[in-house]
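Just one protein chain is left out here, and the rest sit where they should.
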Amino acid sequence: MSTTPEPRARRRRRRLAGYAVIVGALLGVGTAYGFVTERPGVAEAGNPSQEVLQGKALYLQGCSSCHGLAAEGGTDAPSLIGVGAAAVDFQVSTGRMPLQATDAEARRKPPRYTPAETAEIAAFVAALAPGPSVPSKDQYTPTDADMALGGTLFRTNCSSCHNFTGEGGALSYGKSAPSLKNATDQQIYEAMLTGPGTMPVFGDRQLTTAQKQDIIAYVQGMKAEPDPGGFNLGRSGAIAEGLVAWLAGIGVLAGVAMWIGARARRAR
Amino acid sequence: MSDQVELHDEGSVRPPIIERVVRPQDADPKKADWAERKIALMFLVSAAGTIGFIAAYIAIPTLSTTKDVRWSNFWLGISLTVSLAGLAAGIIAWVRWIMPAHEVVQERHSLAASDADLEIASQIIVVGVEETGIARRSLIKRSLGLALGLFALPGVLVLRDLGPLPRTSLDTTLWKANSPLLNAETGSPVKLGDLEVGSFTTVVPVPVEQMSEEDYAKTPVLLIRLEPGINKPAPGRENWAYQDHVAYSKICTHVGCPIGLYQKQSHKLLCPCHQSTFDVPKACKVVFGPAARALPQLPISVNDAGEFIATAPFDQPVGPSFFERS
Partner (left out) sequence: MTTIRPGGARKSATTPNPAGPKPAPKILKKGLGEVDERFGTAGFLKRNLNKVFPDHWSFMLGEIALYSFVILLISGTFLTFFFRPGTNTVIYPTNGNYVPLRGLPMTEAFESTLRISFDVRGGLLIRQIHHWAALLFMAAIVAHCCRIFFTGAFRKPRETNWLIGVGLVSLGLLEGFAGYSLPDDLLSGTGLRIAYGIIESIPIVGTYLGSFVFGGQFPGPDFIPRLFTIHILLVPGILLSLITAHMIIMWHQKHTQWPGEHRTNDNVVGAPFYPAFMAKTGGFFFATFAVTAGLSALVQINPVWLYGPYNPAQVGAGSQPDFYIGWLEGTLRMMPNLETHVDGHTISWNVLIPAVVIPGLLFTAMAIYPFLEAWVTRDYAIHNICDRPRNRPGRTALGVAVLTELGVCLLAGGNDVISEKYNVSLYATTWTFRVAFFVLPPLAFMATRRICLGLQYRDAHSAQHGYETGRIVMLANGEFIEVESALPEDVVARMGLEYRQGPPPALEPPVDEHGVRSKSRHNPLEKVRGRIGGFLYEPDVEPLTNGHGDGHASSGHADGELPAAEQTELTSGQGHSD
């Protein structure tokens, strides 16, 4: 320590130097680390084994605690051997998996993995045993689809759980058939193909690709279809209508009646 | 003006006033004029609504899309509402603000006639009965009773052809031995291997267009493929399933809704109408809800072409229970 006070410029340089060393060290170590570790999530196209390995890593990290280290299943979760890439893509892209809590059923929530990561996990599961693969865009995008026929198919196979236009419905044991309002074409296709949760399976030999496209055209079309009669009350049916009739209808009219019968104001 | 109650007898022009009410506009003519203007405004708004209705109607010569219909419904409806509401508000305001608000009174006279009138009326009835002579002439009485009583019968009888007698129509369906299981939508036979594990589909014995509506209401059957080993056939029904495929009537035994709700994980069929729940591996016996009977099972097999067929008709009537059903 010098006995005389340092000139200001030199003091500033010393302080700055300290910061420079720290920043430089951080950058150096970070860069070195970056080179040393693998970069996750960047699948190289045309390198399936790489995808599968990365998927396995993600699986072990996020899924194996319930589904088992070899995807053999456990007390809380079913085996994933043979479910196919489509099932994984559905469950992960809708955010149902990973489960937040062991509720009665998995519900849609913001997805935890990016589409690329989802594809990797799907590739890993698909590699375990053959199962339905992720549908191609041609398969799930309705082309020349018959929305009316799709409606008939929907009403025969789907509406008893999901309601006439896909608003959702109650099932046994605390489960429910979800509303389809957020479902994409691909997710609807995959759900029919794999039967997630307690939903039955509608394989391609039972409902052909064309029929599935009709159903998708119907579901998405109904979402876009305007309601000609006014506000649709959630398309939930006569309960809501009855409530409106009582509250708005009788309520307003009782109010009018009170106005009619009210005591007249007296002059002072 | 006196505030006393003036009791007039009938013949006075208006009912007597029991409480004279003087409102601000009764005392002040300016306020009354102002009230009149407000009422006039309400009626003018109503007229504007009516004109709006006419304009909205003419604005679209023909409806061609759902959007058109929505626009038209909205504007026609709103203008109609305005025109009606304007009339309503104007008329009610007119009563409340301009017409007198005095409370008037009216006596309730006894609804009953005088005792004398009651006596006379009763007498007339009695004398009239005597005039008919019916009291003495029992032959007239009895034969009239017979004639009039019989009259009820033709009235009921002509209703006989409203519909056929049920006879055994409720007991059977179109399903019989070797009926094919046809996809209800496409009409093509369901083959072994079409259904994955955990799938189900609706099947009929004859293409839908070839059935009457009444037969169609009873014949739909659910063909379900269970996981291997899950099915526990009832005694005597061991060969009614085929390689984990089982077939049950789709018509609920409670009051007849079709059950399309198969829950794959719990193997339960849930009827959406009143929540009757059927356990598929256990011969669809009822586990919850108001249905009292299990769903009738259709025995199935597969023919040489690999297509599903029924091996026998249902062993009981399908659909809701009825009195004649054992």
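Each chain gets a letter, A and B, in the order it is written, and its residues are counted from 1.
FYI, contacts are C-beta pairs under 8 Å (C-beta built on N, C-alpha and C of every residue); 3 or more make two chains touch, one makes a residue touch a chain.
Small disclaimer: the values here were computed from a predicted structure and weren't measured.
Note that the undisplayed chain, when the full complex is considered, contacts A, B.
In the complete complex, the residue from A:Thr118, A:Asn163 or A:Gln211 that touches the missing chain is A:Asn163.
Contacts to the hidden chain, counted on chain A, fall at residues 104, 146-149, 151-152, 155-156, 159-165, 167-174, 176-177, 218, 221-222, 225, 227-233, 235-239, 241-246, 248-250, 252-254, 256-258, 260-262. Against the chain not shown here, chain B presents residues 1, 5, 13-15, 18-19, 23, 25-29, 32-33, 36-37, 40, 57, 60, 63-66, 69, 72-74, 76-78, 80-81, 84-85, 87-92, 94-95, 98-101, 103-108, 111, 159, 162-166, 169-170, 184, 202, 213-214, 216-218, 220, 250, 254-261, 272-276, 286, 288-293, 319-326.
Definition applied: only the chains that are shown with their structure count from here on.
Per-chain Cα centroids separate chain A from chain B by 39 Å. Of all the residues in chain A, the ones that touch chain B in their complex are 152-153, 156-157, 159-161, 169, 171-173, 175, 195, 197-203, 205-206, 211, 225-230, 256, 259-260, 262, 264-268. Interface residues of chain B facing chain A in the complex, by the touch rule stated above, are 21-24, 26-28, 66-67, 69-70, 73-74, 77, 88, 92, 95-96, 101, 184-185, 193-202, 258-266, 268, 270, 272, 277, 288.
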